[in-house]
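Sharing a structure, written as structure tokens. Questions coming.
Only a single protein chain was left out; the remaining protein chains are all shown in position.
Take a look at chain A:
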Amino acid sequence: MSRRLLSLLALASAFATAQGVRADDVQVAVAANFTAPMQAIAEGFQKKTGHTVVAAYGATGQFYAQIQNGAPFEVFLSADDTTPAKLEQEGKTVAGSRFTYAIGTLALWSAKPGYVDDKGDVLKKGGFQHLSIANPKTAPYGLAATQVMDKLGLTQALAGKLVEGQNITQAYQFVSTGNAELGFVALSQIYKDGKVTDGSAWIVPSSLHEPIRQDAVILDKGKDNKAAQALVDYLKSPEATALIERFGYAH
């Protein structure tokens, strides 16, 4: 084979790879509480479609500020339903792409086995120093936690014991390190394959708080990326919804 032909072949194969990579990536901003399911979803998504998810995990408010300022995200999986709606109003999204991908479940959790009973009576009994929640001003799970305490008539009694994590990950961290005896976390953080993985927990009935709707939306930057639409389609597929439920979300 001539040398010229060889280099042509090399050039052609380099082109093919480069093009493959470019078309296949989708940049996704994902709410911190959805980290574990997203990793599983990304795996399934890649197997099924060949596209790759490039995910950034973080706080919804921060993502909002970053998207406003030109962040390269193409799909946004929010921790709430207000932020995607806000972005939609501001014309930063692909019209009609907004949908609820998961409904969060709240859990009262302690790292100690047997500490939290399955009715949450431990909240009324007291005897603990710190109750960890996510910041109610910025985190939907934190807001839901305050609604639960309100509904149980315990807001006053527990006010002096509250410690706030900036997000649900930190609320979990305070409890898992034992610094807070118990706390309101996302069930998805302590749940796998249909059961609580460690410690003790009360799965809070959804009647005690407003639904924690987590909405997703395709952003402006993703409007010409086939992989972005494919990811959204995949999130709605029975395969993905079953997986999401296994991580402790309703649908």
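One rule holds in what follows: a residue touches a chain if its C-beta (ideal position, glycine included) is under 8 Å from a C-beta of that chain, and two chains touch if they have at least 3 such contacts; residues count from 1.
Definition applied: contacts and distances are computed from a predicted model.
**Student:** Of the candidate names "Molybdenum transport system permease", "RNA polymerase subunit sigma-24", "Peptidoglycan-associated lipoprotein" or "DMSO reductase anchor subunit", which one corresponds to the UniProt protein name of the undepicted chain?
**Tutor:** "Molybdenum transport system permease"
**Student:** So one chain is hidden, and I want to know which residue out of A:Lys92, A:His130, A:Lys223 or A:Arg246 touches that hidden chain in the complete assembly.
**Tutor:** Residue touching the absent chain, from the options given: A:His130.
**Student:** Taking the full complex into account, find the residue in A:Thr35, A:Thr49, A:Gln166 or A:Ser206 that is in contact with the omitted chain.
**Tutor:** Among A:Thr35, A:Thr49, A:Gln166 or A:Ser206, only A:Gln166 touches the chain that is not shown.
**Student:** Under the stated touch rule, tell me which residues of chain A contact the chain that is not displayed.
**Tutor:** Residue positions of chain A that touch the missing chain: 59, 61-62, 64-65, 129-130, 132, 135, 137-138, 162-166, 170, 173-174, 177-180.
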